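With one protein chain withheld, the remaining protein chains of the complex are depicted in position.
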Amino acid sequence: MGWYLAQQLINAFSYGSILGLLAVGYTMIYGILGLINFAHGEIFMIGAFVCFFLVTLYHVPWVVGALGAVAGSTVAGLLLERLVYRPCVKRKAPVLTVFIASFGASLLLRFLFMMFFTDRRRAFPIPELFEKMYFLGGVAIGLRDIIIFVTTIVIMSLVACFIKYTKLGTAMRGVSYDAKTAQLMGINSTRIIVAAFAVGSALAGISAIEYGLSFGILNPAMGFMPGLEGFIAAVVGGIGNVPGAMIGGFLIGVGEILFVALLPPALSPLRPLFVWALLFVILFLKPTGIFRPNVKFEGLWGE
Amino acid sequence: MTSGKNALRIGKFSLWLAIVIGALLLLETNLRGFHLGVVLLFGINAIVCLGVSVTNSYTNIFSLGFGGIMLIAAYTTSLLTLPVRYKSAFLDLPLWLENAQWPFVPALIAAGVVAVLCSVVLVLPAFRLRGHYFILASIGINMVMTNIGINLRSWTHGPLGIRNIPFYTNIWWVYGILFLTIFFVWKLLRSKFGRAFVAIGKDQILASVLGINVVRYKIYSFIIGSFIVGIGGALWVHYIGAMHPHVFELVFVFQVIAMLAIGGSGTISGAILGAAIITFFTQLARPVQEGFTLFGLEIPPLIGLIQVLVAMILILVMIYRPQGLLGRYEISWATFREHIPAALRKIREEK
Partner (left out) sequence: MLLSMKDVTTGYAKAQVLKDISLDVNTREIVALVGANGAGKTTTLQCIAGVIKPWIGSIHLEGRDLALFEPYQIVAMGISYCPEGRDVFANLSVYENLRIGGYLIRDPKQFKLHLDRVYSLFPRLCERRQQLSGSLSGGEQQMLAIARALMTNPNLLLLDEPSLGLAPILVEGIYNRIQEINASGTAILLVEQNVGLALDVSSRGYVVEKGEIRLSGTSAELRDSDYVKASYLGIA
């Protein structure tokens, strides 16, 4: 039982990493723009597809493919900002309008990929090198799991340092807290928004590669569930709060895997229910998430 | 004097009723198959849009949970009307439900009532939440309902779905209910009760200061909205004749949101216009999506094209006309009697 639990925990950390990276993206964009980027899951999906095309069809080295995925996601995120959100923000559209537009953008991207590439599942390219397994007592640890976990920790530390110690990161926190005052300090909020989209989307790209490594598949609908769960993780962590989102991601990921692992197999189809139940319980106890949301004004929605 | 006026009004009303009934009769006798389906779907979508607009537009509680509510309502009416032999063959229901053979109207009302109960139970705890948290919770309602539909096999036959649900829906039911709904919402918005919804929608704090019990009226709004939406779901299932846990998932929810957003939320005519645009567009574009032969040229199927186009239209409308095509403008008799002639006159004068 102990070994089994340890084994499941290792699986859980991979999934937690994926969700954590997604949640940070949601939370950063929310903090800066006051907007839930509903299309974040699709940006994630685009990253996986770019890697797939580069490696499987054009036979570039895997590392180049992975970098391509991050670049692809970043470009997709920036295009989304430029073509959908910026026009809305420029016209001072109400938050709800922008949300509906982002809902539209999410379906647009998903069905666009479905239209061109069908919703068939494809195999995500995994280098043979990564298939290596280490055995520690009764636990099998794949090199993949180690790579996923270490990458996530490194990336998250980098993001945390970026937010904490650089001028741009400080400015982002300032805009997130009070955009009106921040512009009086000479901060061009458009540039900060672009930066948030770039960083958030790049993280989604990294998360997509980890997802591919962990599950070995990709299809146009792959962004939907991790996207929603990343969003849940961001809310659980207190939206706008970057470290909170990281912890929220691990919490949801680990909780979900352990739910399936520890309860009788008959209950495992209820896995999606568990996430929502967890969300409802947390929101019921603390309506703004576990950690303090990093936004000054609640009720941005005119409620 | 007044009796004369009343007689005139009754006369006018009967004239309009006759025209509407005549038009529906014409539609019923002439339309078959695909075209009839489009007309029916438009009616059903318009009903759903009106129901959703009560909560989402007038009371301004942006909920995406109506998909889950419709699912419950549709399952309710399916189980109540499904012939007993199918129920005993595929499902494992309690005896009273297995033997239930309700006629259409009671089943429809039962669907609405179950929808209302369900929405109140689900939405009450969610009222603690605001903005994005509420939206997330409402998406959760959809996901949870779909998941229950998939996993509660003894009641829903899981992902395989239920077939052989009687086809009760026809033009008369759909348009009869649609006109009733329009009339009801129209009256509601002009009553003290409905104005409380609009007041909450405009400014919740101001409404509470004016003495409106905000939470209570929000619940009323959900009760009314869910009832209409539930009826819409029930009509849909009796039109399709089959039920499946995924039918009212987020893609469907998105289409309804798109209808309201494109048509112009906040008015009855906006909701109906949106329903018309999206329904006719998606149904007419269906052959294109499924691939066809044009002058001997094979056009391959493009699954998802419709959603892509709807999403594009939605985004463009949100950017360039965020209030929707009609905005706050309500099409009424005055439109034809005064506004259009006035506009024409203005154009003529400018020339």
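We just call them A and B in the order they show up, numbering each chain from 1.
In the analysis below, a contact is a pair of C-beta atoms (placed from the backbone, for glycine too) under 8 Å apart; a residue touches a chain by one contact, two chains touch by 3 or more.
Quick caveat: nothing in here was measured; it's all calculated off a predicted structure.
Engineer: What chains on display are touched by the one that is not shown?
Structural biologist: By the stated touch criterion, the chain not on view contacts A.
Engineer: With the full complex in mind, choose from A:A66, A:L109, A:A171 or A:V235 the residue touching the hidden chain.
Structural biologist: A:A171
Engineer: Tell me which residue among A:L112, A:V159 or A:A182 touches the hidden chain in the full complex.
Structural biologist: Considering all chains, including the one not shown, the answer is A:A182.
Engineer: Spell out, residue by residue, where the missing chain touches chain A.
Structural biologist: 167, 170-171, 173-174, 177-178, 180-189, 294, 296
Here is the rule we use: only the chains that are shown with their structure count from here on.
Engineer: Centroid of chain A to centroid of chain B, CA atoms only: how many Å?
Structural biologist: A distance of 33 Å separates the two centres.
Engineer: Going by the contact rule at the top, pick out the chain B residues touching chain A in the complex.
Structural biologist: 60, 62, 125, 128-133, 135-137, 139-140, 143-144, 147-148, 150-151, 203-204, 251, 254, 257-258, 261, 302-305, 307-308, 310-312, 314-315, 318-319, 322
Engineer: Along chain A, where are the residues that touch chain B in the complex?
Structural biologist: Those residues of chain A that touch chain B are 30, 36, 84, 87-88, 91, 93-101, 103-105, 107-108, 110-112, 114-115, 118-119, 228, 231-232, 235, 239, 269-270, 272-273, 276, 279-280, 283-284, 287-288, 298-303.
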